[in-house]
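Left out: one protein chain. Kept in place: all the others.
Think of it as A, B and C in the order they're written, each chain with its own count starting at 1.
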Amino acid sequence: MIPLWLIPLFPIIGTIALTTIALSSSGSKQGPAEGVTGAVAVFFPLLSFVSVLVLSLGMPLEGIRQTLGTWISLPAFQVDIGFLFDGLSRIMLLFVTGITTLIAFYSIGYMRGDKSFARYFAYINLFLFSMIILVLSDSLPLTFLGWEGVGLCSYLLIGFWHADAKNSKAGNKAFIVNRVGDVGFLFGMLCLISIGGSALLSYDYLNAWLLNPVSAEMIGTAMPLLSLAGILFFFGCTGKSAQIPLLTWLPDAMAGPTPVSALIHAATMVTSGVYLLARLSNLLVLIPIVLNVILFVGLLTAFWAAIAGLFQNDIKKVLAYSTISQLGFMFMAAGVAAFDVSIFHVFTHSFFKAALFLGAGAVIHSLTGEQDMRRMGGLIKKMPWTSLVMIFGFLAIIGFPGFAGFWSKDLILEKLYVSGPMGPFLYGGALLTAVITAVYMGRLIIMTFFGKYRGSAEKEAHIHEAPATMLIPMLVLSIGSAFAGFLWAGLIPGAEIFREMLAPVVGAAQAHASSAHAAVHLSPWVFAALGTLAALLGMFIAWKLFMRPMPEAKGDGEPEGFRASWTFAFDTLHKWIAVIPTKAMAWFLDVVINNIILAAQWLTMGIIEILGDGVRSLQVRKVGLQMALSLFGMTLVIALVVIYGGLL
Amino acid sequence: MELQASYIQIVALLLFAIGISVTLTRRNVFFVLMGVELALNAVNLSFIGFAKTLPATASVAGQILPLFTIAVAAAEACIGLAIVIMIFKSQESADIDNYSNMKG
Amino acid sequence: MLLHLLVLAPFAVALLMVATSGFDSKSTSRIAILFGAIFTALSIRLITVGYAATSPIEWFTLPGTSTTLYYSLISQGINVWMVFLSTTVSLIALIAARESFGNNYKNFAIGIFALLGAMNGTFLASDAVLFFFFFEAMVVPAAILIAAYGGKDRKAAAMNFAIYTLAGSAPMAIALWYLLSVGTGSSAGHLFMAYQGVSAPIQTLLFVSFALAFLVKTPLFPFHGWQAQAYAEAPAPLSAVLAGAMSKAGVYGFFFWVLPIFGSDSSMMNLMMWIGLFTAVYGALMALRATDAKKLLAFSSMGHLGLAIAAIFSLSPTMIPAVLVLLVAHGLSSSSQFILTGVAERFAESRELKKMGGLAARNPVFGFLFGFACIAALAVPGTAGFIGEFLILLSLWQVGPVPAILAGLCLILSAVYMLRFIQAVIFGKADKVETRPCHKISPFDAAAVGVLLLLLVVFGVRPALIMDSLNGATQDEVVADMEDSEDVF
Partner (left out) sequence: MLALIYFSILSVIAVGSALCVLLSRHPLYGALSLVVSMVSLAGIYGLLGSPFVGVVQIMVYAGAIMMLLTIVIMVLNGARDSKTPMFDRVSLFVFPSVILLALLLGFALISTPLAFSPETWRGSVALTSATLFNTDANGPGYFLLFEAIGLLLLSAMIAAVLLAKKNLGSKESEETKEVQ
């Protein structure tokens, strides 16, 4: 059996090796040899992937657990470094390591010629390490290590081209917004510690405690704190997974290299919030109020981001908003306690969204950095393979029958409908969102690949099909986005491998939740038909609206007017709620309070100085006078002693 | 009439008073130095005078310490004169009031 | 013997350095670094020894009291790490100073060794007066070094620093003398008993006098006026020592003297906790607005130490390891940051954040180290800072949600200003700084800082390396002392 610690070990070795390469080659003009660096960069994620694969095949049903040692050991606080490899982490690890490997491979082509080639891959490997730790850990603190680690890598990679201050500002924003969420995570852990000590931070112990009927009474009394913990963990998830209210960083995060957007800001990192919800499923199902919050936040986010996606001109921004929207779908699923479905959507989404991003990356690469869709068009003839990949991804995301997104989105919609009395309304909202999804994605495909080329002529001459290193991963991912859904095809009896894999982890929680309300029975074919109809409707609207000559592109591609106020609504909100008060407070402290203190200091110093000067002026230059004075003083003292000492 | 122990102290007191007066009142730097020596001598005399009022072993310390005082005085005179020589070079004056424009 | 060596030998070395050549700074620096390394090795040895005490040597009897003072040293769980910090950071400062001072290296080394001896004495003294003696003695070499090697306003900075700290601890001298005159001994336990015997208004007065000295030294909110100026004007290696090791003397004083003596007065403890929290927020917000790189670091350091103070006075059972780990982490990260900022200052020839930038592209090794140091400073899990801040959060959470929320706010704010700092110094356009030749961080400096950063990661993954030294008598003693004010001595 492969020890579990090997999985994170490989990428961290890769990180160290690549950092060494990056630093040691920093003196030379042309940078490190790209072939060797690229090989190292792909090799270690690949090793991780292979070891995960081998482990997955031999995994017992209850999972594998390994404890490496204690991390923090105090009488009141004990945390181990331990790994847990079960159904949930298996699936997450499989696609995380797999997609990372693919994208690392893609990046060799994409990043060719960049001076910081080795640094880029060092970050990618570090990201993989953190993500593996996040997914593989058996306790919340260690998950938090990965949680902040991925945030850090995201920061580093968004600001990767740091010569441009705009990029590093976007990175800062991502990190800070994530930090806000992370503090929520930390406080969630503190709540759990208050309830039952640090042992509760371990997933196994937490689940055992929650499911044990003996502790029911204790849970009952701890319910307010438990609900608070749930809300706080969810708040952490909203930061990482870009949900309302902490969602503004993700569109800005598109400043990073496109493969990074594909890997971190679409396929893996942003889904870790969903992962955490699934991990804590046993906790969440006990507190319906938190589930409801998750559900509505998910629905609102999905709908809001879908509309915002309609207004974007930047190809990556459209994809970013669609990611937020899809994450909203996943949260909705988690909100109705269908954690396995939400993970399934994570899984399928990672394929088609990665494919879409990589395709967009290929387009941008071939247009030498052009991201504005209004200056694209007609690329299907020049880049057929890329177009094919993108169209596959498009079909998957809108839920075209047979493609991956169809199955997972269909399941989510179904779960929403049967969730309870509010079900039909939720279903309606989600279906509407699905229609909008099809509209803006159709808009993207139409503006990019159909019609006439609208960009400058010199860029047109440069357009070329992506090189093989980029194309191969794209094709693999597009195959995935076509067929990954068959792992849990609701309409095909028996095709439920995915659900069975997750059942040991989230099954108990979902059973608990579904027993709470009566199930509504409706044929799955109805949902499938309605879903398909939504996709077709959306495509039709997009075709009607956007399949016509485009106006001339002007400006920097940012939306204007009501579109901007919709898109940047939360930016404005953050600005008024957090940024401006903080700045005002800092200004007040700096300009008012600090100056008062400085004035007081100046006054005190002045007094001391005047006193010192006065004394000093007595003792300038007159040694004789001073000695005479001291003699006189001495005489006085002796006289006093003689007089009062009883001698006189 | 016999020699009294306090007579010695009174002589020492007079010498000390004269010594310190010389140090503080005279303007010539050499007199300042000599005044210090005189005061030190007075202290030595006082030491020995007191030593003689003590019995046996106790009387030893008072007779030893003047030796050290003399040695320290020698060192002090040595340094003091060296400094005087140095100052003389730049000031061309023995008047200590003229030395006061040294920074300090 | 080890303790004596750590306290007295630095002074001897300082004297020895007087005899070295002032003109051949290369060989002088070699011998200074050699001695610095020896002291570091000794301090590591001290960590492995853990608890140790010297037999008290009678010092003098305080006039007006019957209390005999002793020269006696003691090492326990916490102060061994403080000594480790002071020796390590001094060594790093000696290494980094090679680049900056040239012919003046000798005198700098003399000052640093004197400072090192005084710091070690402060951390190891078990006699209150001995502690106070070294506590005051620290100011002298530090102020002289600032005045001699600092930036433009060095005279004013040194003056402010000296007057502030000396005036701040003057009441403590009187309070200490008073306690000694009513008490029977000069250990913390004796002082505690003496304190119990006096009337309530005097108790308050005594507490305020003691606290003031440490409030100024740490520094906490209303008494921080000297800090930013002194840290900014001091040469970078000295700022590293000041922030990395000397500022710990204030926290240590709170922990080792104020808490055992005054720990029974819960309202005062509570007040101190709020002052600490306010300082933490204040430092973070000030760092947000700072335009001077070293002032930013000074405020950040102030914020972190404010958190440490808040944790100490939360009196939670987890606070001792929390504070210890935070102090070690802060010492390592802030000193490496100061040293790197000094390098950046040399590159950019300015301390203004506006004039820096683009250093990552121009000098990737420097950029890597700088980024690493800053990220370690914002308590990313996996570095020692996280362990410290998380445990502090835990300690404050046990007091109530509001202190913990304020501490959480500091976590966010520290991310904000640190990222701003990173962006201003190493990111941005490379051509902002016009090309000059010799713009490489020296490999020696890089290695020294690298070791510090590596230590941060090692302690972050295995904090037991630090916390294990608490598994002596100390922890129980202090906690028991805090919880009920019975006579445990």
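Everything below uses one rule, namely that a contact is a pair of C-beta atoms (placed from the backbone, for glycine too) under 8 Å apart; a residue touches a chain by one contact, two chains touch by 3 or more.
Keep in mind it's a predicted model, so treat the numbers as computed, not measured.
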{"item": "Omitted chain's touching partners, listed by label", "value": "A, B"}
{"item": "Residue among A:Leu388, A:Ile479, A:Ala578 or A:Leu631 that touches the chain left out of view", "value": "A:Leu631"}
{"item": "Missing-partner contacts on subunit A, residue numbers", "value": "624-625, 628-629, 631-632, 634-635, 638-639, 642, 647-648"}
{"item": "Those residues of subunit B which, in the complete complex, touch the missing chain", "value": "1-11, 13-15, 17-22, 24-31, 33-35, 37-38, 41, 44-45, 48-49, 51-57, 59-61, 63-64, 66-68, 70-79, 81-86, 88-89, 92-95, 97"}
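We take it that only the chains that are shown with their structure count from here on.
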{"item": "Overall pattern in which the protein chains touch one another (line/ring/star/complete/other)", "value": "line"}
{"item": "Chain at the geometric heart of the assembly (C-alpha centres)", "value": "C"}
{"item": "Most widely separated chain from subunit C, with each centre as the mean of CA atoms", "value": "B"}
{"item": "Centroid distance [mean C-alpha coordinates] between subunit C and subunit B, Å", "value": "50"}
{"item": "Centroid distance [mean C-alpha coordinates] between subunit C and subunit A, Å", "value": "36"}
{"item": "Residues of subunit C touching at least two other chains", "value": "none"}
{"item": "Residue ranges of subunit C touching subunit A (in the complex, touch as defined)", "value": "159-160, 163-164, 167, 222, 224-226, 282, 285-286, 288-289, 317-318, 321, 358, 360-361, 363-365, 368, 375, 380-382, 386-387, 390-391, 393-394, 397, 404-405, 408-409, 411-413, 415-416, 419-420, 422-423, 426-430, 461-464, 467"}
{"item": "Of subunit B, residues touching subunit A in the complex", "value": "20, 23-24, 96-97, 100-101, 104"}
{"item": "Of subunit A, residues touching subunit C in the complex", "value": "19, 22-23, 26, 70-77, 119, 141, 144-145, 147-149, 152, 155, 159, 162-163, 165, 168-169, 171-172, 175-176, 179-180, 182-183, 186-187, 190, 193-194, 582-583, 585-587, 589-590, 593-594, 597-598, 600-601, 605, 608"}
